[in-house]
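Encoded as structure tokens, here's the structure I'll be asking about.
In this view, the complex is presented without one of its protein chains, the others remaining in place.
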Amino acid sequence: MAEPLLRVEHVSKRFGGLLAIDDVSLAVEAGRVTALIGPNGAGKTTLFSIISGFLPPGKGRILHRGTDITGLPPYLMARRGIARTFQIVQPFAGLTVHENIAVGAHLSRRSRAEALKAAAEVASAVGLANLLDRPAASLTVAGRKRLEVARALATEPELLLLDEVLAGLNPTEVAAMLPAIRALAGRGVTILMIEHVMQAVMSLAEHVFVLAEGRIVAQGSPREVVSNPQVIESYLGRGAATRLVVAGGGHG
Amino acid sequence: MRGSFYAALAFCGRMLSPIILVPAVLNGLLTGAVYALVALGLTLIYGVLHIINFAHGALFSAALFAAFFAYRLLGLDPYIAAILLTPVFFLLGYGLQRFVIGPAAHGEDRNILLVTLGLAVVIENTLLYAFRADTRTVNLDYAFNVIDIGVAFLSVPRVIAFGVALVVALVLWLILTLTDTGKAMRAVAKEKLGAELVGIDVVHIYAVTFGLGTACLAIAACLLLPTYYVNPHVGNAFVLVAFTVVVLGGMGSVTGSLLGGMFVGVVESLSGLYLGESLGQIGIFVMFILVLLFRPSGLFGERA
Partner (left out) sequence: MKGITVPWILTIVAALATLPLLTASNVVLNFLIVTLLIALVAQGWNVLGGYGGQYSFGHAAFFGTGAYVTAIMQMRYGVNAWAAFAVGIGGGALVGAIIGALTFRSGLRGSYFALVTLAFAEVLRILASVAPLTGAGVGILIALDLRPQAFQFQSRAPFYWIILALVGVSLVVVRMIEQSRFGAWLVAVRENEDAAKALGVNPTRVKFAAMTVSAAITAAGGAFYAQYYLFIDSGIAYGSWISVEALLAPIVGGVGTVLGPLLGALVVKALGELTKLVTGDTPGLDLVVYGGVLILIVAFAPNGITGLLTNLRGHFMRLRARALGRSDG
């Protein structure tokens, strides 16, 4: 098997008395869509922040193509091809959509004209083409989420970390976003996504990790993971898996 | 050769001798208490409103002028004038925050910076325009009284200032801990949104805090008047020192301001001793810069 694109090795992170991440190890294969799911407060965004350089791990390493990148600052991570979106969207509010995306495009381009051109292409790819000149602050939530993705995409990443990119979207908006993400994967971008919207996880992800209380409690294909009793328990509480089986049996 | 070496040594010895050192330290502590009082206002405002009040210095100058004119025109001894001026300045501070700073800034950090700066410029230069840059002093009979505590002679007004400053700090601490308003202030300082949600009138609390901070200035001014001078720029000198105290003691910490104030007072006294008046001031600013650069949370306070 080829070296995975990203490897997280025995990473732990403590905040004061709280052990937010407890000896987490996972691997992300290139070209795949991998999902990271788990109940709220499990530590998923914390893990993202560690992978993308915003937080140093307490213990453990992050390896990119075999190279140790632990503790590199975020901008160097981005330059290595690891881009992330934020769970709480962070647009450049005073700039237009076009200018927002251009900042990402500038990562590999010096010229403003080229960056703007590349930004326009990325905007088309995510369906923001007709909003290019709008101030970013005037976008709807769905628009801002697309902008998050577009900006990260403009850096031409190898690995894209999507943090709950579908949160806060209504079913129509989710349905519109899914093909866009699928298209990204189609272009060869490796995606690691934190997601609560199960529909997206089931239809997009090829491999799923489940994080609960800072620990990986299960991994596998979406189908495998969803029927795993431990996963059910971590979402619904202890004994829930058994109760579900009993209830299922009761209904025949 | 050897003679000059011994002379230099003797000089150092004299400089470091307790006879010079102890009074310098004690006087530093006394001055420091006034710094602490000025800093208390700043740290309160920062702790609750999370803004750095750039107008603090100008307001202090205004308080000094007020105390001065209370003496000149109304014949009020500064210690008596404090009783009058404290509520007046409380109201002034309350009004400024509620009707000028709050509305003008629309809540944005950068704007608050600018508005308080604008206020500082307006106040300081109004004083300059109205009263010119001449330095004024008051002549009080007791201004030069000293008490002899054996190791040093301490100026009576400064000892009084020290005592009152400690009392004020205690009173503030009591207000914060025991009264409803104080608890509301602490709630707003910790979590503004939550405080709003439980029905605390944040706008009012902000204004009260600012008022308290300004009231501290009025008291400090009255305490300082007997032994200091008045001109429109004095406030600035004091306030940069007060900033140093606040940063050193930790933004938002009452204890920190007290201890930080004394510490700064002593440092200033000692560096004034060895470096002379002007360069002594530099000692403080350099310390200020160093603290900001390397330990912005100060000795007692929250992270910058």
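To keep things simple, chains are lettered A and B as they appear, and every chain counts its residues starting from 1.
Rule of thumb we're sticking to: a contact is a pair of C-beta atoms (placed from the backbone, for glycine too) under 8 Å apart; a residue touches a chain by one contact, two chains touch by 3 or more.
For clarity, every value in this text was computed on a predicted model and none was experimentally measured.
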| remark: Only these shown chains touch the missing one, namely A, B
| field | Touching residue (missing chain; options A:Ala115, A:Leu139 or A:Ala200) | value | A:Ala115
| remark: Out of A:Glu3, A:Asp22, A:Glu99 or A:Glu173, the sole contact with the unshown chain comes from A:Glu99
| field | Option from B:Leu166, B:Val202, B:Leu240 or B:Leu270 whose C-beta touches the chain left out | value | B:Leu240
| note | For chain B, residues touching the missing partner are 51-52, 54, 100, 103-106, 108-111, 113-115, 117-129, 133, 232, 236, 240, 243, 247, 278-279, 281-282, 285-286, 288-289, 292-294, 296, 304
| message | Could you pull out which residues of chain A are in touch with the chain that's been left out? | response | 52, 54, 73-75, 78-79, 83-84, 86, 90-95, 99, 102-104, 106-107, 109-112, 115-116, 151-152, 154-155
